[in-house]
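A short worksheet on the structure shown next.
The other protein chains are all here in position, but one chain of the complex has been omitted.
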Amino acid sequence: MSAAPREIDAGARGELDPRAWRAETASLGMWVFLATELMFFGGLFLAYLYLRTHDPEGVAAASVHTHEWLGTINTAILLTSSFAMALAVHAAKQARRKAAQRLLVVTAAFGLAFLAVKGIEYGLEWRDGLVPGLHFTLAQNTRTATLFFFLYFVATGIHAVHLAIGVLTVLWIAWRLRAAALPDWRVDEIDVLGLYWHFVDAIWIFLYPLFYLVNLNA
Amino acid sequence: MSYLEEGFTLRSWLTTRDHKRIGILYAVAITVFFFLGGAAAAIIRLELLTPQGDLVSADTYNKLFTIHGVVMVWFFLIPSIPSTLGNFLLPMMIGAREVAFPRLNIVSWYIYVLGATFTVGAVIAGGVDTGWTFYTPLSTLFSNTHVVAAVMGVFIVGFSSILTGLNFIVTVHRMRAPGMTWFRMPLFVWANYATSLILVLATPVLAMTLLLLAAERLLHVGIFDPALGGDPLLFQHLFWFYSHPAVYIMVLPAMGVVSEIITCFARKRIFGYKFMCYAILGIAGFGFLVWGHHMFVSGQSAYAGMVFSMLSFMVAVPSAIKVFNWTATLYKGSIELTAPMLYALGFVGLFTIGGMTGLYLAAIALDVHLTDTYFVIAHFHYIMVGGSVMAYLGGIHFWWPKITGRLYSEAWGRVAAITIFAGFNLTFFPQYLLGFLGMPRRYHSYPPEFQLLNVLSSAGAAVLAVGYLLPLVYLGWSLFLGKRAPPNPWQARGLEWKTASPPPKENFHETPEVDAVPYAYDPEEKLA
Partner (left out) sequence: MKTVPALRAYAITWAALLALLALTFALAHLRLGAFNAVASLVIAAVKAALVALFFMHLRRGRALLVLFALVAPFALAILFALSGADYITREVHPAPWAAPHGR
């Protein structure tokens, strides 16, 4: 931000500490962005809601073909990555540059682990002929199963893209942290990156039961 | 030194982070698209001079109205006031030097250009024929035109909107000058703030919808396909959840402009300032609740239709409050009929007519007869053209001295405003009658008994075209040969008028401190 802090927001409550102003403004900007991201995924959730309410048996039958163990392990991986990220942000706020850097790398590593497991899952799903439009060979329950897996791939695919962007950004910032200084604006960057990372985690928290936990009690 | 003199190279413009220059970059871009969309409209109106479809084939006609809609909605109207006047003025009006995220701002312009490239590419490659609404299953399963390219263009340009909205929200919350409390802000700022809320919440839903459409078209599999148990109406719910609030994106900033102009040229404080603020927020909020009124005859349940119908009646209330308040502002004001004022007054009248015909359409029983006819076309053109475009032009004229440092020819400004007003009504009023008589939209031929009204409409379009071309000439002329403008040629209130015309790069040499109510005009004081 280019504005000199002296001039701003004093209209409302006279808060003039530039450091706090900067951090809160960056945070507000990221929360607004995350609101747009939630609205983006929202359309998919409506499509899922439509399918699940119009053919619950079909969705239940189709969902047995997802790999719930891999999905559950992946959820644990992502939740742990959020823990690491929270610790990284905390370290950065305490000016512990090396600790922050290491924790960011740990976060990215968990993110990469998630993507690797996802890749394995996608491979298994390709092998099993569960990819609509490209390689779909399920014999029974084809209509709803096609739609279920269409939504599965779109939702988890877009989620994976968001996660990959997160991983790359985390690694890039970790790389930049090798320099001796940890300026305030870098701490703010890590803070908002953390917000993004946790959001990607939160989206997965909802995708997991919707695609993996539908019909495990047959 | 003004912001215009900080660098004269193309590079200094293309790498700028100055919100004022970015506003101008947007203005240039959207003007190009306005005339592209206008060209499509010109051919449409030429075709409709005769009842037979004899100028272009039916397929070409479909492509023309599609590209007219896509370009005018997404590449002209949605960015028009927010990204041009909003970018230029919003920081100044709150006493700030810049927007919160200047780099995101210039990135948003480049995203606009990228999206525009895709869409122009789709046009050049042969066009799209689905209508700007891209309804399934035509767009996903049956159309043989460049749907994916066009849809990708719209998808991309949506992010330009989102980033602009994000920037404005954070700027208004965090960068107001000392003393600039919420209820001292100009209504233009309130309007753009509310618009930004819609931009960030609604546009992403469109993005996902278009992505699903493209996926269905490319993979031949998808959730909108009835053969698979999918639902074409799911597309419509998702599409209109964005596209209805989108019309408020197009009209709220226009209302903000009108409030600024009317107060200045009636020399009077706005009537009911707080109600105007609440009405702006009310329009933005309620606007999210009414989208199903575009789907009354689509197969949506009648009960849902009734709910949407009732909500649609309710959303008219805050707009009506604004019209009453503008009228009350004019009452006993000291009125000066400058070009901006002519545009603003035109807005109030034409928006009212357009808005009231919206109520006709909100009544399901009437909508069954009027939907997909020229009545609907007349309704939304009264609001978007008679309303938003006129307000945009009014704003351009009002702030022209501030932005360019030059005065335009007031005589020519008035001529253009009156020409546009006359041309507009001649073009679109007959369309209400045509729609009521049953002429459907999106057809290039029609029964011969409709010809007279169509000829009147096309004649009006010719007048309108002249009216739109005139400002290009005299505004362009003023850039080089116009008289230099003083800081406040209109003796307007508002922080933007307290600095030079054109402003310095940092907007103000000293941070303004605000202790006055907004619109502290006095009708006794005449314009010099």
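Note that the chains take the letters A and B in the order they are written out, and that residue 1 is the start of every chain.
The working rule: contacts are C-beta pairs under 8 Å (C-beta built on N, C-alpha and C of every residue); 3 or more make two chains touch, one makes a residue touch a chain.
Quantities reported herein were computed from a predicted structural model and do not represent experimental measurements.
Visitor: If the hidden chain were put back, which of B:S2, B:Q300 or B:S334 would touch it?
Guide: If we include the chain that is not displayed, B:Q300 is the one touching it.
Visitor: Which of these touches the unseen chain: A:L70, A:A86 or A:I158?
Guide: A:A86
Visitor: What chain A residues would touch the chain not displayed?
Guide: Output for chain A: 24, 27-28, 31-32, 34-36, 38-39, 42, 45-46, 49-50, 52-55, 57-58, 68, 72, 75-76, 79-80, 82-83, 85-87, 90, 94, 140-144, 194-195, 198-199, 201-202, 205-206, 208-209, 213-214, 216-217.
Visitor: Take the complete complex as the reference. Which residues in chain B touch the chain that isn't displayed?
Guide: 173, 197, 201, 205, 229, 233-234, 237, 241, 288-289, 291-292, 295, 299-304, 307-308
The definition used in the following text is that only the chains that are shown with their structure count from here on.
Visitor: Using the average of all C-alpha atoms in each chain as its centre, how far is it in Å between chain A and chain B?
Guide: 35
Visitor: Using the touch definition up top, name the residues of chain A that touch chain B in the complex.
Guide: 1-4, 6-12, 14, 21, 24-25, 28-29, 32-33, 35-37, 39-44, 46-47, 50-51, 54-55, 58, 132-134, 136, 143-144, 146-147, 150-151, 154, 158
Visitor: Under the stated contact criterion, what part of chain B meets chain A in this complex?
Guide: The contact residues of chain B facing chain A are 17, 95-98, 100-102, 162, 166, 169-170, 173-182, 184, 200-205, 207-209, 211-212, 215, 218-223, 227-231, 234, 237-238, 511, 514.
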